[in-house]
Each structure stands twice: as C-alpha cells, then as structure tokens.
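The complex appears here without one of its protein chains, the remainder shown in place.
For clarity, chains are labelled A and B in written order, and residue numbers in each chain start from 1.
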Amino acid sequence: MSKNGWPLYEVFIRTKSGLSHRHAGSVHAADDQMALDAARDTYTRRMEGVSLWVVRSDRIVASDPAENSAFFEPAEDKIYRHPTFYEIPDGVENL
Amino acid sequence: MNTTDALLAYVLRLGDTALVTGQRMIERVTGEPELEEELANANFALDYVGQARLFYAYAGELEGEGRGEDDFAYLRDSQAFRNLLIAEQPNGHFGDCIVRQFLFESFYVLQLEALAACGDRRLADIAARGVKEIRYHLRHATQWLVRLGDGTEESHRRVAGSLERYWRYTAEFFDGDDVDDVMRDAFGGPDLASLEPRWRETVAGGLREAMLSVPEDEAAQTGSRRGLHTEHLGYLVAEMQHLHRAHPGARW
Partner (left out) sequence: MYTQGLDQKDKARPAAGEETAAQQDAFQARVDAEEKIEPKEWMPAAYRRTLVRQISQHAHSEIIGMQPEGNWLTRAPSLKRKAILLAKVQDEAGHGLYLYSAAETLGVSRDEMVGDLLSGKAKYSSIFNYPTLTWADIGAIGWLVDGAAIMNQIPLCRCSYGPYARAMVRVCKEESFHQRQGFELMLELCRGTGAQKAMAQDALDRWWWPSLMMFGPNDADSKHSAQSMAWKIKRFSNDELRQKFVDVTAPQAEFLGLRIPDDDLAWNAETGHYDFGEIDWSEFHQVLAGNGPCNRERMEKRRAAHDNGAWVREAAEAHAAKRAARDAA
C-alpha cells in the first residue's frame, strides 16, 4: 500500500448542455474508472451534472502563485482590449 | 391462477427482493473500505428502497384493500416475504457483497429489461426506471469484481470463496412457478428459460475478466417463491419491523 493511499483526482462537471465543465471537488480512487464512479456518486447526487471529467491531480500543470505578477499583471494596462475603452457618441447604434 | 393475483404476487416478490437487498446494504453504512464507497453504497441502497416503495405502492393498488408501502414492509411476518434467498444472506466482507451484487444484478437487470417491455404499463414504467439504476450498479460491481479477482493473492482467494458461497442461490433466479408463467404468457414478461443463457454469458464474461472460474452447479438452494427462507431473514425482518410494530397505528 502506498503511503498516501489511492491517488487524488479532480472532478469537473458540466451542469447542463451549453455550459463548460467546472471544477467541483476531488475524490480518491485507485484507477480512472473508479474515479469516474466516485465522482458520479459523490458530486451528482442532486442532478448536478450531464457530463463528468476526472483527471489525476498530479497531472495538472498549474501556474505558480509566486509568479502571479509576471503572469497576470502585464494584462492590467492593456485597457484598449476592452470595449469600454472606446467612446462612441450618442446616437450611433449597432456598435 | 388469475392474472391479477399473479401480477400482485409478482410485484410483491420484486418489492421484497428490493427491500431486503436495500436493508442489507444499509447494514453496511459506516463500514465501507473507503469513503468514496460509502457514497456509492448509500446510493445503491437508496435506489433499492426507492424501488421497493414503488413496487409496494403498486401492489397496494392491485390488491385494492387499502394497504400501502409500510403495511407490506412492516406488517407481514418473514414467511410472507418472497424475496430471493440470495438477498437475505448476511453481508460478510466487502468481496462477499460485491459478488452477491454481481450475481444478482446480472440477473435483475435482464429481468427489469424484460419487464420494461411487458404489457402491464405501470410495472413496465417502474422497471424502466429501475433498469437505469441497476445498469450503473452492475458496472460498479463488475469493476470491483475484476479489481478483487485480479488484485492480490488475498483478494483473489476471498472473492473465490464468496463466489463459492453465493453460487448455490443463483439457480433460484430461473426456477419459475405458475406466477412466472402468467407473467410471461399473459403480460409478455420475462421468459426465464431464455434469460438463463444470457445471464450465464454475462457472468462468465465478468468472472473471466476477474480471473475466476465459473463454479459447478450443485446443491442449489431454492424456496423463496413459496416462503421457504434461510434462517437469516427472520432477524432482518425482526430488526426492521420492531419499532413500527411496537406502536400500532402510529404515524411517523
């Protein structure tokens, strides 16, 4: 038996058609199919889903919070990417 | 036997097997090998209790004497129960439960599929709902059977023992009587003779994948259709009914 038991899986649920999958939580499972069953039995008991993804937590590549400033702050001053940056005179429609 | 009596008897059998199966699963709550399995087991038990309630409600309508789900569940003695013998067997270990579920549900899913296409509309609707639940249970049980059969030496030895223990109760699935005949002939219900080879095929496939061999057919135990049970059912029923019976007429 490995020291930390069955591996951890992250669970993503599509709550209804047309929406993207969203992180719901996690489960422990010995294999992929077990993870899928556990996700179903744990996170969709109240009709919360129409589709499930499970992925082993240790396979997720995540950005490092320590690098947040380098990763995300450079976007902050590119305000011209947003429509609210532009002034359109009253009376002009369909823009 | 008239067709309504046969239908009533048949529906009660289904209700009793569902309730007793659910009750055994309920006994396992808080004892599962891992937390995720607690969630799964409770889901399965809820499915069975739900099915029992639907079958009993329908039985009450068929009978027409004002009896409801709780009257059937709580106010009949164990000998009036018509659940399959395999359902009332004590739980044993996790592998026992998986093997029992695998053997029974491989049959039950076929039975429900046939009932979903039968000529009695109400029963067909209940069965169609049940099929979806049991297909998922069976997927779960089959996967676990394979994990345990193929897992370690100990797990293999244990589930081989479970298989040997429960096999004798499977012949009863197909040991039909006049009630089954009426269901088949008058309502287009399951034809047990044609279900059996399909069941054997499913079971053989699962066992093969789990590195287990199909046991010999010997010492079959039957009798539930006539109310001849093993000693275990009496205790299950006594525990289940005691509180309800201690307060006659009370509402809960």
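We adopt the following convention: a contact is a pair of C-beta atoms (placed from the backbone, for glycine too) under 8 Å apart; a residue touches a chain by one contact, two chains touch by 3 or more.
Bear in mind the structure is a predicted one, so any value in this text is a computation, not a measurement.
Q: Taking the complete complex into account, which shown chains does the hidden chain touch?
A: Across the whole assembly, the hidden chain touches A, B.
Q: Would you mind spotting which of B:L8, B:L39 or B:A59 touches the chain that isn't drawn?
A: Answering carefully, the residue with contact to the hidden chain is B:L39.
Q: Looking at B:L148, B:L163 or B:L212, which residue reaches the missing chain?
A: The single option touching the absent chain is B:L148.
Q: When the complex is taken as a whole, what residues of chain B touch the one chain not shown?
A: Residues of chain B in contact with the hidden chain: 19, 23, 26-27, 29-36, 38-39, 42-43, 45-46, 49-50, 52-53, 56, 69-70, 73-74, 93-95, 146-148, 150-152, 154-155, 158, 239-240, 242-244, 247, 249-252.
Q: By the contact criterion defined above, which parts of chain A meet the unshown chain? Give residue numbers in ascending order.
A: Touching the missing chain: residues 1-6, 8, 25-28, 30-31, 34, 42, 45-46, 62, 64-66.
Simple rule for what comes next: only the chains that are shown with their structure count from here on.
Q: Round to the nearest whole Å and give the separation of the Cα centres of chain A and chain B.
A: 40
Q: In their complex, what parts of chain B are in touch with chain A?
A: Residues of chain B touching chain A: 34-36, 39-40, 43, 136, 139-140, 143, 147.
Q: What does chain A use to touch chain B in their complex?
A: 6, 27-31, 33-34, 37-38, 40-42, 45
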